[in-house]
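A single protein chain has been omitted from the complex, and every remaining protein chain is retained in its original position.
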Amino acid sequence: MTKAAGEPARSATSRLRLPGVMLYPMLDPTHQPAGRKPRVALFVTCIVDVMYPDVGMAAVSLLGEHGADVVFPEGQTCCGQPAFNSGRRPDARKIAVGFLDVFGPLVESGEVDAIVAPSGSCVAMVRHSYEILLAEARPKVRERAHRLAECTYELTEYLVDVLGVDSTDGRSDQRITYHACCHLLRDLGVDRQPRLLLEGLRDEEVIDLEGADECCGFGGMFALWNADISTEMGRRKARHLEASGADVVAVADVGCMTHMNGILTRDGHRCRAVHVAELLAKSDDSPS
Amino acid sequence: MKVDVEAPYRTRIRQALEDTDVRSAVNRAMGQLAERRERAVGAIDNERMRVDARAAREGAIRQLPNLLEEVERTLTENGSVVHWARDAGEANRIVVEIARARGVQSAVKSKSMVTEEIHLNKALEAAGIDVVETDLGEYIIQLADEPPSHLVAPVIHKRAEDISELFQERLGMEPSLDAAVMCDTARQVLRQRFLTADMGISGCNFAIAETGTVCLITNEGNGRMVTSLPPVHVVIAGIEKVVATPEDALLLWQAASRNATGQDVSVYFSMSSGPRRAGHPDGPEEMHVILLDNGRTRVLESGYADALLCIRCGACLDVCPVYREIGGHAYGATPYSGPIGSILTPLMADDMGATKDLPFASSLCGSCRDACPVRIDLPRLLLELRSEIVAEGQTSMAESATVKGLTLPMLGPRRYRWATRVAQRFGRLLGAASGYLSWLPPPLSAWTRSRVFPRPAAKTFRELWRDK
Partner (left out) sequence: MSTVHNGAEGAWLQGRTEILDRLKAALADPDARFKVPELQVARTMGPSPVTDVSGDTDLSILFGAMLDKVGGSHEILDDSEAVPGAVIRHFETLRNARKEDGLSFDRILAWAPDKLGIAGLGDTLRQAHIDVVVPPDLNKVECREQASHIAVGITGADAAMASTGTVVLGSGPGRSRSASLLPLHHIVLVAMSRLHATIEAWMATLREEGRLDEALRTASQLSLVTGPSKSADIELTLTLGVHGPRTVHAIVYRDGA
């Protein structure tokens, strides 16, 4: 039987999808107080911390290059998403409160203007799921969660919407395409921003990726509970990447990146997934 | 290897993924349906239609008892007999009783998921009544003795070759792969059944409370035949199908048409408001409407009324990256598959334990939520179900252990640092020079079966930051 025919082709300049955005609070991007440099607290996220520290350093570098001071509160651990998505709300609640305890005072005191994370799914957790998770918590906790939800941003979102960046000093001679991670695209409505920054990386355009907004199959714990389905979804993504001819696919979420590279490597593909931060940060070597 | 819908979850998934023919058919069909849908909703102010459709459906569910009483009154005024069935058993008994009272020997049916839900055909056959499906897709799977695999396109998992073989074998059709020839064969056979059947059985897309009207969406015309030619017409309507006004029904018809098949409207929208009146040349002499609960009240009581908003358009299936890989039968012995099925099937089941895997069979990508014409937040409902299943202790030990292992370290900075050091040490022990791990111990081996895993970095971000 013929291979997956009839799949709709999508252009790289994909439509910005407004997700259930009507249900979710829109952020006011003009949060910085006048008169001083914007200061952000970096929420590096657990996977980046342990597995991809260079992504964290690239994020710091980008923020610094474009006019923001970065503080790194050491008490941070995780946003609680794996626990929440697994249905373990008591655990997720504890972790979320931990996040609020670490970042809350910094925001409330005005010491930082925003929290920035190089991960769409973690930001979506804070912005949308904390409200659900903490619906029964004490008013002070809920207020703090609401306050933080209003000023937590994904990296490219913060760079473009708040710092007004439209291109970085990063350069690449590789053929680049972009995979739109689900939470970033649909929960946060962020798509134009990473694409805009990626366009600046080289003279050639970012390559079209067929099914760019199709889920790669990671889905967090789904990748373990339903590893077989997850893998098939990832292989579909790998086929599209192969067909695109790209050397590198930029992604904004390291979970997706780990899953995609896991399959690309095991199945012998040439293309590799790289985090947008690493591509965009000024660098002497091109990422492999 | 076909999927055995009665087999345990893991077996069904394995069977589904191994059946490359079905996967190919499903994949191609979903791509086309999703594309057609996109074009149809892209041509209008879809966000406004979704808000309107949501208001129509949510308004109806909020007023459900009042609207049910109203539709009972208006249907009765129009000359129909209204019955109430708490569960599948009661509904089937009522249909059989109606059939016996009228000496029914043969029945024709239009496509209805609710009749699959209650296994009506089996009950009728047990009572000696011959039932034939008249929707082409349903007719094909009836011949093949299989359950439907998609809400709207029940035979999407079959290729033309499969259908042709079936028709040659069972209907004596000449060999042909031409869809027109196959359709014509079915038309001839089923035309005879329409004209001679004693009873017509249909589902109900919408039941209009204000006017006592049962609405049916079809493209083939079998809906009109089933509701016009036999002398008795029986409608099985889930109680959630009620809407307040004809305006709501007409709106939801358009929303369903665009989202299900990419048409502006379906070819036929039959609005039946009772049996034939005096002097009418055709139409049933008797019309019965069975209002069916079968777990719907429980869904409402459980706080998942959002799931009752569903208008059965199938859009969530068409855009679901998981459904596209596994097809409908993998969801088990239920007519409701895909994202909405993963919610309704456990909620309506007597024993949620048997269906507990379904809410976890999702990567939570959110495509379904974006597509739903009545704005059901499907991922949210899946997450709620997951937390209930965990709270009831329904998850396996292995699953619990894995998640606990990955989440307990996050509870505080000290545990986190300790867990980090363990991971780094582990990585150094297992890792090759390549920097990748090709093996992880169970249960993490689920990852490395098909993917490499990167080694934890020599220094964490924290350590690099401190070194700066």
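Couple of notes before you dig in:
Should a chain be cited, it is by its letter among A and B, assigned in written order, with residues numbered from 1 in that chain.
Following the convention adopted for this analysis, contacts are C-beta pairs under 8 Å (C-beta built on N, C-alpha and C of every residue); 3 or more make two chains touch, one makes a residue touch a chain.
Worth saying up front: this structure is predicted, and the values here are computed from it rather than measured.
Touch with the chain omitted from the figure is made, among B:E18, B:E125, B:E169 or B:D264, by B:D264.
Remark: the omitted chain is touched by one listed residue; of B:A7, B:A127, B:L143 or B:A305 this is B:A305.
Among B:D248, B:E325 or B:D357, only B:D248 touches the chain that is left out of the view.
Only one residue in the set B:R23, B:R37, B:H83 or B:K356 touches the chain that does not appear here, and it is B:H83. Touching the chain that is not shown, out of B:K2, B:R39 or B:R277: B:R277 (per the contact rule at the top). Residues of chain B in touch with the missing chain: 25, 28-29, 32-33, 44-45, 48-49, 52-56, 58-59, 61-62, 64-65, 68-69, 74, 77-78, 81, 83-86, 90, 93-94, 97-98, 101-102, 134-137, 140, 153-156, 159-160, 163, 179-180, 182-184, 186-187, 190-191, 194-195, 211-213, 219-222, 224-225, 227-229, 231, 239, 245-248, 250-251, 254-255, 261, 263-277, 279-283, 285-286, 288, 291, 293, 297, 300-301, 303-306, 375, 377, 380-381, 384.
Here is the rule we use: only the chains that are shown with their structure count from here on.
Each chain gets one centre point, the mean of its Cα atoms, and the points for chain A and chain B are 32 Å apart.
Per the touch definition, chain A reaches chain B in the complex via residues 1-8, 17-20, 23, 44, 46, 48-54, 56-57, 60, 72, 74-78, 80, 82-89, 91-92, 94-95, 98, 132, 182-183, 186-187, 214-215, 217-234, 236, 258-259, 261-263, 265-266. In the complex of the two chains, the chain B residues touching chain A come out as 13-14, 17, 20-21, 24-25, 27-28, 31-32, 34-35, 38, 47, 159, 321-322, 325-326, 360-367, 369-370, 375, 377, 380, 383, 385-391, 395, 399, 402-404, 406-413, 416, 420, 423-424, 436, 438, 443-444, 446-447, 449-454, 456-457, 459-465.
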